[in-house]
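A single protein chain has been removed from this complex, and every other one stays in its place.
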């Protein structure tokens, strides 16, 4: 996924930029970067954060940085921020999103004799490609508009320039961009959880396709927002940080409502409710509070050294990390009927191991309640599914077992009112050896989030575009 | 505090040693180390873990380590393991504890013309001092016994030798040492939460003063345990990891019982119960489940980059970390009556800030319920209070305000049935601007833990020795 | 200055590339880099070599590199090699030279909506600018030709592409590019001293403006050389490594001839001849052998930790290094008449200190014999003088003292047959407190090198273009 943060301040911006960027660390595992405008020159640092945290990697750098205006990012793939010399001047740029039509855009650029130099392992840096699009116009605002229009997939971005920070939200608002204010400073963020500890209050949420210029004095609109919004619903279910809000709707509270909705549809008798840390916990709390069943923690996460929510790319390491960071508490599990709320079931591989270990610790029954419907369509708008094939999804594997091929009648399987849906769920339940399995209904999820359905992207559940 | 872990195995021990030691990371912030016996030679690595995690620091080292027998530690102060050449042979040693009579023992050693070379910043390495005591006898077993007897304070230890790992538990069992077994391996640990994910089952808890020799084939008793046990009660309240057990009693379950005990004594009406992560959470869950009040998370910990439970030694950095790693969720707080369960109130400084921010976020009432009685006596048996003065304790500051001096009638203030106790609690409540404040009673805490009071050290609450 | 090296081989090229590039370390102090074509993808490493040597920085990298074709460089300013995506394909590029008309070329590129992303500290990376020029044409050969034509200053370059290494020598051959061969491999180098230890023999010297494609099988001419040659004469006097040859003329032997020429014009009586390490040594040997005077080493360089010939950019550090790396041997100096041969006198600042210390060590007389005429014009074709102002040159300072301004009658001062020249030399001698000072005559220098004068660039001495 990736995240971005920017500050324009009357005083030095570095501390706010450092912590503000750091608060996006849950959104990426590969690269972190910061760029600061210092007396007309841009100073930048980029580090590999695969094996160490953003903060430890940049601790030394921030002593050498100073300036009133800066941008930072956490990136899941490429080096960022880039510093770009162009007819618009020298600027730094960070982006979040995925450029699905990169190949065509690259060939158009090369046709015009342009080059792209931020290559890594033979791959183009998509942020440089975005910069190339911006540079085709006479002003930053027109250039950003052109880039947002030209890109298929999604793209939100920040540009650090001589006159302030240009912030642009994806054309359909698939990812959030939010402005914060405090005395003498403006900040712009993906995650609003970056604001409270730095003293910012939310000033406003950019609309889809909106472009603004942020300075220490305020926010100037450069391009009005469009009408159509397609913000990713999965942000509330899984990706977003609990303390953040998108479109004014808090993540943690939404998850409580998800759990409550599950509880209201449920009749099972259990000894306690639990969530697999970290993503299932809030859903479980919502369930327990509504159902009047004790909440407990039969799995404890070893946070001191396994801090990340995201997983490393290598599957074997991912499995080892998954196993090592969760510690079962046999004393709490033995002889008990357990209900687990989860954010979602993706491939189900690690879940299988987790469930098996519960039985080994003496659990009598294990019930699972995912907070969203089965995932049956691969995302094509954001980059978080790049490393996962749609065919590995637990739902698709069930369809393959039932139909002989994984792409048969998929839309019927995605409809909770069909027999095919029920057969798919039963197939997943049996494979996971669960006592019972009940998914959230899509309408309940949409209600829990609280936006009209047509302003949410629910593509991965029902293929609606 | 510090932690220790050892493995003796028929096959290579390094992976188990690495992860087993890593699972003690919450017990220390300064040094990590591992030593492995490889073909009669000991290979050792020690790293500074102040700014990075144990795992990232040792990832490269473990590729170069191999052997069947090894020990590791997390240390809050000194370099460990040490490798010692002596008339007993060459061995490695790790210790947990505090040598209160170090000065006298050092002067005895120097009197015999011995030297101590592991100096750091002018201070003796206490583990080298322990080794010096061990070397005064003709066998490892006699030497360890002599050391455990001679030390005032506490000391549990592991020695990696040619014939296996010697493990010794503190004379009064103030810290735990536990043996685990799986096919072809034995492990020895401080925290039993290191066992489940590595496949070990608890074989037995060493008794106070007990010394054993651990090999891949089994455990040979070298010195029988003593009768008197004084295990630290604060391990269950705060220090221990939730998934661990001491004397067969699980930490997480004990904390639920602490919260339940608080709830049973309580009549206050609130909108929800919460715990300040991480140490207050389990107590809060126990309270909420018993009181039938919703449990909620108005403060979220930013785990991706603030993983540690322990604090850095510099107070200013400590305050910054404390502020940055907890993110308030104003949507959940505004207009609400909040009850917080906490493990304990130490100095109360950070708590004051936390409470103030709740009111700023719109909380109507803030109630606090610590899971243990007021801390009024400084620990003299373990090293975790070394950096804190007893006079800084919230209870002592209250006594000073009430009496003009902080050491007047302390024992009466520690007794929950006195007016002085009630005045002290009211003083603390007022200073923290809490709506209400009710501490756990000591007898309720002892009952929640479940050991006879005379087998627990409760010195910090009632000065009983 | 900077240097470059490339290899195309039937077998793996990495070892040759690593050592071949390393043998250019004396030509740059900032960046080192290597790029290797591995199965159609380019893998690259760049390191800061300001405080450590090329070899120690790349030792780990070479374990991860493999491939048949690669290029490397030592760079005095910018990051290199760059990896460029373009309509010509993906390629890596290194350059040596200076782009004097960068501003105009950049503005032309920006006018076409191109961007430049390899910015550092607000400055364009000139190698990216060269790549931009190359990309304007339909083939690599045409592109390189265009770039060599467009650049004012100088530029030699290597491109690593799918079909081999394109090598282009500067339009007027200001810097050398030489092809070497051994069984199954071709190499291309700036310094031929890189060849003997890697087993290469010189195959041929590229002519001015010549462009070739180098593969493991041979060298294909893509662009014939021009007629006019203007190779830098200072390469033989100072910059080149003793074991290298340019245009077939060895550096060390040329320096002996320089010293010999000085000796033949001289009549002074001294006890011994010496050179200030490292650049003055060969000139001094040539002098001593011809004059029949003992050669001695009254100044010893502390090579174990002061290995570099080049100086750090900060003047204060430069002075410290200069002082610390040369150790006087008072036993050899005391009571003696000393003649020092030097490559040249640039500013004379450090020399002043060196001479003063000789007198402190008891020298009776100190005579100086520079191997080239006074430097009075700043170089505008290569980048080695970027950090030095022409006004700081010892000759110009003398002119300023004599004329009141440093730019009066400069061409007369540059002519050894004028009174003004003699007054300038006397002024420099007096300031340096030398017993006698005699510079090399330009015609003697040209004879010592052995090329016709019109094929050498002698601009810094006589402003001939």
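Going in written order, the chains are labelled A, B and C, and every chain counts its residues from 1.
In the analysis below, contacts are C-beta pairs under 8 Å (C-beta built on N, C-alpha and C of every residue); 3 or more make two chains touch, one makes a residue touch a chain.
Please read all numbers here as calculations on a predicted model, not as lab measurements.
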Inset, instruction - Give me the visible chains that the unshown chain touches, in label order. - result: B, C
Inset, instruction - Tell me which residue among B:117, B:183 or B:417 touches the hidden chain in the full complex. - result: B:117
Legend entry - Option touching the unshown chain, where B:84, B:206, B:394 or B:410 are the choices: B:84
Inset, instruction - Looking beyond the chains shown, say which of C:139, C:303, C:389 or C:433 touches the absent one. - result: C:303
Legend entry - Among C:102, C:253 or C:464, the residue in touch with the chain that has been omitted: C:253
Legend entry - Among C:204, C:228, C:323 or C:356, residue touching the chain not depicted: C:323
Legend entry - Hidden partner interface residues of chain B, rising order: 40-43, 82-87, 90, 106, 110-122, 124, 128, 131-132, 135-136
Legend entry - Missing-chain contacts mapped onto chain C: 19, 22-23, 25-26, 51-56, 59, 193, 196-197, 241-243, 245, 250, 252-253, 256, 278, 281-282, 285, 288-289, 292, 294-297, 300, 302-309, 323-324, 326-332
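Please note the rule applied: only the chains that are shown with their structure count from here on.
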Legend entry - Of all other chains, the one whose Cα centre sits farthest from chain C: B
Legend entry - Homomeric contact chain A-chain C: same or different residue positions, threshold half: same
Legend entry - chain A-chain B separation of Cα centroids, rounded to whole Å: 36
Legend entry - Centroid distance [mean C-alpha coordinates] between chain C and chain B, Å: 63
Inset, instruction - Could you please state the distance in Å, as a whole number, between where the Cα atoms of chain A are centred and where those of chain C are centred? - result: 52
